[in-house]
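One structure is given below, represented as structure tokens, and several questions about it will come after.
Selected chains only, in their assembly positions.
In this document, chain identifiers A and B correspond to the written order of the chains, with residue numbering beginning at 1 in each.
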Amino acid sequence: MQTYLKKRIAIVIEQPALNRVLDALDRLAVTGYTVYPVIAGRGREGSWRADAMVSDAGRMVSVVCVCDPAKVDSVVEPIYKIVARQVGIITISDCEVIRPDHF
Amino acid sequence: MSAFDLALANLLSPMVLFFALGLSAALARSDLTIPESIAKFLALYLMMAIGFKGGAAVAKSGVDLRLVGVLLAGMAISALIPLIGFALLRLTTRLSVVDAAAVAAHYGSISIVTFVAATQALTSLGITYEGYLIAVAAVMETPAILTALLLVRRARPDSGHHEGREGLGALLREIGLNGSVVMLTGSFLIGMITGERGLKAVSPFVNDLFFGMICLFLLDMGLVAGRGMREGLKSLSWSAIAFGLYMPLISALIAFMLCFALGLSLGGTALMITLAASASYIAVPAAMRLALPEAKPSIYLTLSLGVTFPFNLTLGIPLYVWLAGRVV
């Protein structure tokens, strides 16, 4: 089966800033994204657990966006600007898809 | 009742004991947890029940001029306490401007669970209170956030760019439309519109279940506070922890003095003092992550949840009830 190389941008970001990331993605030329729940984690800001919180502050979610390798930089840069100020990380990896026009 | 009797009765109430159960379980690293969505449901329920009941009470008693005065007083307290808190933090601790402002915002705003616990303590003592106090609670949630933002701007005039594209307007909108504020205010209005008749229909839900649901909610608060203590206290200096204990007393005193002018009932005065003394841990932390992301959540959340909330729940509330007795 013929596949096409794309990039998978994975962002872990604190919940209160999620809308900013999604709004930014909406403004950028990406065809979509998927948001995953996160139930616990540890980073420079220490460890946390969703079940042990009353506020959304400190809780994380994860956004995954598959896009064309040519577009990666134009997507990552504005997102990185948001993430750098908040609690969160960005990773980028390769992936293949079947319908290249979809991404 | 003496202050001591009040404190003892409060400490042995099911609410406080469930809080203690959660706290001990978390400190002992038990795997007892309340699922996230259940905790959110309990919080929604709380807002709905307390809002509805407050609104229905106002529908019954009618709106008078005093209401306006008390609302304004509440807003003023919420806006001014952060100034004092900020000054004290900068004087006594090594917190940065941003961290100090963020912490101060929490103490100007309010904790609805502390408020509810105080209403229950009053009810068990047979003391009534004005229904519109819940509206006061709602208007006290956000002014403190604005004060904190102004404090940071004054100290770092260049920090404006941080709001970037979203701008201050968008920020205020996000803060003002916070879910808990909307739920509380909305339920209050619905209670006011539907009055006695509406209250009768939802009464088994918002009245009969109320106490049990609060016990569950406090169990969760205990779990959260215990985890906060385990993880967060070590990163706090002694002077910061002390702030978490004396700041509610200072706020209480300010409200206490104001209450001589407000003409509230005994119960109303106790609640007003409790609101002033309580510190936010839902609306303000979320707002801080957007408005002042450089402020460290481990500081403000631990202080508010791990120090001030337990203090208010156990010793603070009886003290504030006793204080109210000195006003009325």
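Keep in mind that, in the parts below, a contact is a pair of C-beta atoms (placed from the backbone, for glycine too) under 8 Å apart; a residue touches a chain by one contact, two chains touch by 3 or more.
Only a predicted model underlies this, so the values are computations on that prediction, with no experimental measurement involved.
Asker: What formula, in the shown labels, sums up the chain copies of the full complex?
Answerer: Across the full complex in this file, the copy numbers are A x3, B x3.
In this section, only the chains that are shown with their structure count from here on.
Asker: Measure off the straight-line distance from the CA centroid of chain A to the CA centroid of chain B, and report it in whole Å.
Answerer: Result: the chain centres lie 33 Å from each other.
Asker: Which bits of chain B are touching chain A when the two form their complex?
Answerer: Touching chain A from chain B are residues 26, 33-36, 39, 43, 162, 164, 166, 174, 220-221, 223-224, 227, 231-232, 235, 281-283, 285-286, 288-290, 293-294, 296-298, 301, 305.
Asker: Using the touch definition from the top, list the residues of chain A that touch chain B in their complex.
Answerer: It comes out as residues 14, 16-17, 19-20, 39, 45-47, 49-58, 81, 85-87.
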